[in-house]
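First comes the structure, then the notes that go with it.
Every protein chain but one is kept in place in this view of the complex.
First chain written, first letter: the chains are A and B, and each begins at residue 1.
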Amino acid sequence: MKKLTIILIFLLMFSFVISGCGDKSSQTSEPAPSQTSEPAPVDQSPKPGGTLKLFVSSVSNIGFPSTMGAMSDGWVSSVALETLFRFDLQGNVVPLLAKDWKADYEAKTITIMLNKGKGIKFHDGTDFNAEAVKWNLDTYRSSQKPELKKVTSVDVVDDYTVRLNLSSFDNSIITYLTGNAGRMISPTAFENNGQEWVEQNPVGTGPFQFVSWTKDVNVKFKRFDEYWGGKPYLDGVEWVFYKDQLVAQMDILAGNLDAMAVPDPENMKEIETTGKFNTVFTNDTLQPVLMPDTKNTNSPFAKLEVRQALSYAIDQETLAESIGMGYFRPQNQLAQPGTWGYNPNVAGYPYNPEKAKELLASAGYPNGFDTTLTYFAYNKTVTDSVTALQQMLKQVGINAVQNPVTRANYIELGNKGWDGLLRVHLPSSPDPLVTLANFSAGQQYVSMYVPDEFVQKFDKAVNEVTFEGKQKAVQELMSVVDKYAIWSFLPEERTITAKSKRVQDDWYGEMPNRYINPMVWLSE
Amino acid sequence: MLNYIIKRAVLTVVVLFIVSFITFSLIHILPGDPAAAMLGDQATMEEIEALRHELWLDRPFFVQYGHWLSNALQGDFGKSIMYRVPVSEIIAERLPVTLYLSFLSLILSTFIGIGAGIICAIRRGSLIDQIVSVVANAGVAVPIFWLGLLGIYVFGFTLEWLPLQGWTSPFDDFLKSSKQALMPVICLSVTGSSIITRQTRSSLLEVIRQDYIRTAWAKGMGEPRVVFKHALKNALIPVVTLVGLQLRVLVGGAVLTETVFNIPGMGRLLVDGALAKDFLIVQAGVLLIAVMVSLANLITDISHGWLDPRIRYD
Partner (left out) sequence: MSMDSSGMIRAKSPRISELRRLIKVMCNRVVVVVGIGIIAFFILVAIFAPMLAAHDPLYTYLESILNPPSGIHPLGTDQVGRDVLSRLIYGTRISFLVGIFGVTIAGTLGMGLGLVAGYFGGWVNAIIMRCIDALLAIPPIVLMMAISAILGGGLFNVLIAIGFGMMPTYCRLMCAQVTVLKENDYILVLQTAGASSWRIMRHLFINAFPPLLVLITTNLGTAILMEAGLSFLGIGILPPTPSWGAMIYDGRRLLFSNPILSLAPGGAIMLIVLAFNIVGDGLRDALDPKLRGTL
């Protein structure tokens, strides 16, 4: 009897996962450029009140975009600080504070039209207009952040129009404006209080207004009644800090927390089996890859066959099923299936140890070779998957010694160079060009050789003005990575976001950048 | 006496100076770039260089140390790299947590240790003596983080008597705080009580064997009276030294205990700081602990004089 129940639960879960995937791909198959299709609302009518409590591990700056570091800085601030554009579920750029944009390739300009007549105001009562946008963009440009480096100046065309003049055309700029580069704060607040104050006190146009930030405890926001998109239902939003995921998990089970992205596969399974939560696959994932030290001509990886052998030696299916407990997903390109950049023709390197050995032999390593596998264990699953991977590589003759490093050291190695393999976890983006920008510029991951063809294709992709042109170029870029086996893919680390069942219309976790629907409400 | 204290104080300052230098050097050669860690994965080299300059990381080692020292002497320990707020602010939040737990466990281990030690000494060779001896030995042998895990599993998870982990200030919610603090305090005091039990037992036995105690026995004094009036005061001298030394052990224990029970104290702060190469945090934290340890040693030495007038301070 008990067994039967367990089997039934598993079947239910399984069908849920399948239907979840199905929904996503059917929604995303049509690349409608700028139409939003949001998750369907429930039948109940929204009711006001309540505070939404969300898990966050840490933040360091929630009010000044130019110096924001970790992703969570942006996520936490986003309920108060809105961006000019945002992504929809399919990874298309759609308007938020801006209304529309127009790109001119010849003149190297991008013109952004703001929402006129909505009377958008910052929380401090000042107006949101073209001047404010110019101030924000100029402030961001003058910082050390790379995203807007190609913008040479910003012109105020009229009260609700700004024009960005570029040194060379780059369509990624619009994409960047969905992130911190396009995050708008009140210039008045900055001028009155200075940068340090602003870093701790976000003043934006968002549906929720900053109340307090107690270090290592929580950040509280309350409803902004004059929100331009209409009065929000919630009384407030509270981000609660947890150093330890386990504790957060206990709190969500106890009902003290409304939503969290669960990082470890074991814990995901635990949460799902309780049946107490609505779960979705978190939109942002980590895409781990093994980057070889190809710039070193003495490195075995300088040879294409060896890199291909490395990819063939990795049994992604087994890793995703065992270590990833079915939540992880094998990948052969950076664009995720179902997004516009995905190239269905990329074959990848399906697990084939025999072929790997042949390739190694033909490259002059019939007995394999020794190398180092450097990694930063941002969670404990990383160590497990590296241990399993180590054995897979050993079976084809690649003896990799594990070299776990701290975060500080990991970043330094990426910037200054490493030996052997570096396990890099790339944060996913709906626009793969954003993820790839760092390599083509030679800024990061300096030990890895980037073929000229990659750079050319990358430049072509960012120069496209039309969506279709960009889509085609990005898909070509995906096959260039595959052709040269520039790096080897490991299974994509998908997480689930668990939400208590009282949370309605929140979009949290499903939407890129953890964007929360201003009209989120609680049924209890 | 006063001379002695002044001399000790000067020596302490010298030692603290060496501590700060050793810590600074150790943290300095740790691999990894704190500036890069602070800015995150997506930072550019220019950003990192600018921050390195701001943090004085691009200067030669001795210039950096001098800069830190001169600021520290003026009470400015800088701004944490991890948290971006003044180090003093963070330590002011974290230190009371560790002190609270350490204080409780120091009291607990002293009580248990001296009590059990006396019982063992009086009933030397009996069954209870042997049992306590084995338990005391086990107490020194057990990895306290493992004991913590065992406690969480048994009392938190299986029996559901105590919360699994976490920390609440006793001023916010005393009951919840006490429940959460119970297991960490016990874990922290296990090593201490075992050591103190053993020391009390052996030094008491030694004293009992001495002539003046025999005389007291011979004069027909009752056993408790002999033990408490004559023997104990003398037997406690080495025990006091040990209690003083416990502070250092407790801080070490706090690192592990706070990790197990997820308590935001100094121990966790030091571990996190060292891993993130937040040298300002580690530097200030270690120095603070060194100050406390040195003070504890000083107090211990002075209290020796109270217990044993034969000890001279010269």
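Assume a residue touches a chain if its C-beta (ideal position, glycine included) is under 8 Å from a C-beta of that chain, and two chains touch if they have at least 3 such contacts.
For clarity, every value in this text was computed on a predicted model and none was experimentally measured.
Only one residue from A:136, A:201, A:308 or A:403 touches the chain missing from this view: A:403. The omitted chain makes contact with just one of the residues B:97, B:255 or B:284: B:255. Touching the missing chain, out of A:88, A:170 or A:264, is residue A:264.
Within the complete assembly, B:134 is the residue of B:63, B:92, B:107 or B:134 that touches the hidden chain.
If you put the missing chain back, the residues of subunit B touching it would be 11, 14-16, 18-19, 22-23, 26-27, 29-31, 130, 133-134, 137-138, 140-143, 145-147, 149-150, 152-153, 157, 206, 209, 248, 251-252, 255-256, 259, 270-271, 274-275, 282, 286, 289-290, 293-294.
Counting over the whole complex, subunit A has residues 246, 264, 266-267, 270, 318-319, 322-323, 377, 380, 383-384, 386-388, 390-391, 401-406 touching the chain that is not drawn.
Quick note on the criterion: only the chains that are shown with their structure count from here on.
Those residues of subunit A lying in contact with subunit B across their complex are 60-61, 69-71, 143-146, 199, 215-216, 243-244, 246-247, 250, 405-412, 414-415, 427, 438, 443.
Listed in rising order, the residues of subunit B touching subunit A in the complex are 30-34, 36-48, 50, 82-85, 90, 93, 164-166, 262, 264, 268, 275-277.
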